[in-house]
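Below is a slice of the complex: some chains, not all, each in place.
Note that the chains take the letters A and B in the order they are written out, and that residue 1 is the start of every chain.
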Amino acid sequence: MAKLRFGVIGWGYWGPKIARNLDSLPQASVAMVADLDERRLAPIHAHQPWIHTTTDVEELLHSDVDAVVVATPVKTHYRLAKEALLCGKHVLVEKPLTASVAEAEELVALAKEMNCVLMVGHTFEYSPAVNELRKLVQAGELGRIYCVETERLNLGLFRNDINVIWDLAPHDVSILLYLFGQLPEQVKVQAHAHLQANIHDIAHIDLGFADGMTSHIHVSWLHPCKVRRVTIIGDARMVVYDDTNPAEMIKVYNKGADVHADPVVSYRYGAITIPHIDWIEPLRLECEDFVNSILKGTSPRASGEVGVAVVRVLEAAQEALRQQAASMSVSVS
Amino acid sequence: MAKLRFGVIGWGYWGPKIARNLDSLPQASVAMVADLDERRLAPIHAHQPWIHTTTDVEELLHSDVDAVVVATPVKTHYRLAKEALLCGKHVLVEKPLTASVAEAEELVALAKEMNCVLMVGHTFEYSPAVNELRKLVQAGELGRIYCVETERLNLGLFRNDINVIWDLAPHDVSILLYLFGQLPEQVKVQAHAHLQANIHDIAHIDLGFADGMTSHIHVSWLHPCKVRRVTIIGDARMVVYDDTNPAEMIKVYNKGADVHADPVVSYRYGAITIPHIDWIEPLRLECEDFVNSILKGTSPRASGEVGVAVVRVLEAAQEALRQQAASMSVSVS
């Protein structure tokens, strides 16, 4: 069987990573790469001379590749993905899918019409640790969920085209939607632009869900330590998922507090369990899902629809941020 | 020289701790303890029979003790401290000083009138680690401060008389005011009451200061791990103070990001320094300050005025919380 041929648009951070993973799969090969910057393409000539490179994205879109990876700045996602779909290509777009819900919905409708796979690069949905969390949640191990706190902090990498919400929060929002399968109902934001005017670099996003669950997303480009943490507080158990600690990624705390009839709270303290996780590179699993979806005509886990849902939350957060500027806060008089 | 004689009102968590520290000082002795609950007083009879105990607070207030420690529920602070001052006693009140700014200001005025010392139990202002932080800030080692993040999380201890803001945030607010010497201008709050109706157990408080510095206080009774952390982000250096790690309490990160003329950010990475801290029990230093202030007629570090400032921020946070309930958040449609 002939291998599927892929074209990659954008050879910055994600492009080469996705290409390497696609190339390691038996049914896929990267045939073409496009980037506006000729210098980025030079190493390909040196080490992978069989890959065709171009600075003209139209050449790639109208070539005979079967599928296209869009790994470019967010504001170009919509235009490039749309054109690729119109050319009949299957498309994997880096997260977030687009810069607006309207754009995202249009892409989903177009992919359906063209009978093409549309997928978004929500890598964490393919993380074995996140899937272990999901099993715990869905098996009811944690009981009723009170709240989820996520932290994604580090020094840099600052962007000047989008703020920290659009840059980092797609990870956390996609994890939340994947774990719980429901959209939040309300979104509030506290955010600050310390380093670059009007480009917020620290944000606290507070989400309220229909069932009373709340979630708090803390993202920052301005922090001394790399933090990648998700804490889930259930009434039966609590879990901390620390993506920076490979030996102890998930800790399940069998502890909690119980409210009794009269105003008395009691505490339960039990063992901590650290499940063993068979690790597979999430990006590899993501690429496999893309390839399999194309070959079998099925919908990938991180489908266009999932991409729409995440953008819906980001757009609401952006609107909350806009209102915040105008809105009251209590003054300390 | 005769020792100063102290009376302690409230023999719960803080009362015995403060009493033990006062007793270890050469110029002080605990002469009397009052608590409404007779059973709490029993161990005193067994092990310290020379201390007079009573369930009648009036007996203590009108005894010949020189000074009074008020270690009772918050709502009683004002009344007990006021009466003690009217009896001419020096007074140390557990944090927060009172339940409102008006009450706190009245106590400060009364102490002045009665020529008595009024002090509030802001223990962290006496922590050697917090004082090391203060030296770093005041010496300009951190440069201009962008923001400060504090976290104070654990499972419990739930209260039913006050919410988590009034219970835990006094620590963080007093640290912030002590480090920077200025009140915030605005306060915003995102808080949730998961376990007990109307008693918020998780809160995120966002503070804005006149000079552009921001601060974020995260307090929670509903967390699997004990977290006591203050992170200060300066444009020259960043610091993490982790109160749960005695061997490495303060880490100074010589790293940062610099914005250049055009939209380019560059990063600096240097050494991490962990200063050696000569540890002395903060509560002992607090008790020493109280005794010395009485003996010398001076004002203690954690003076009534400082207590007013902290209550001012807490009261604004409570008002923001009240408004939040009514206010809009963006719905995810």
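Keep this in mind: contacts are C-beta pairs under 8 Å (C-beta built on N, C-alpha and C of every residue); 3 or more make two chains touch, one makes a residue touch a chain.
Here the structure is a predicted model, which is why all the values come from computation and not from measurement.
Displayed in place are 2 chains, all sharing one sequence; the entire complex defined by the structure file totals 4 copies.
Note that only the chains that are shown with their structure count from here on.
In terms of their C-alpha centroids, the spacing between subunit A and subunit B amounts to 40 Å.
Every residue of subunit A that touches subunit B in the complex is listed here, in rising order: 146-147, 155-156, 158, 160, 183-188, 190, 192, 194-196, 202, 204, 206, 208, 212, 214, 216, 221-225, 231, 233, 238-240, 251, 253, 255-257, 259, 263, 265, 267, 312-313, 316-317, 319-320, 323, 327-333.
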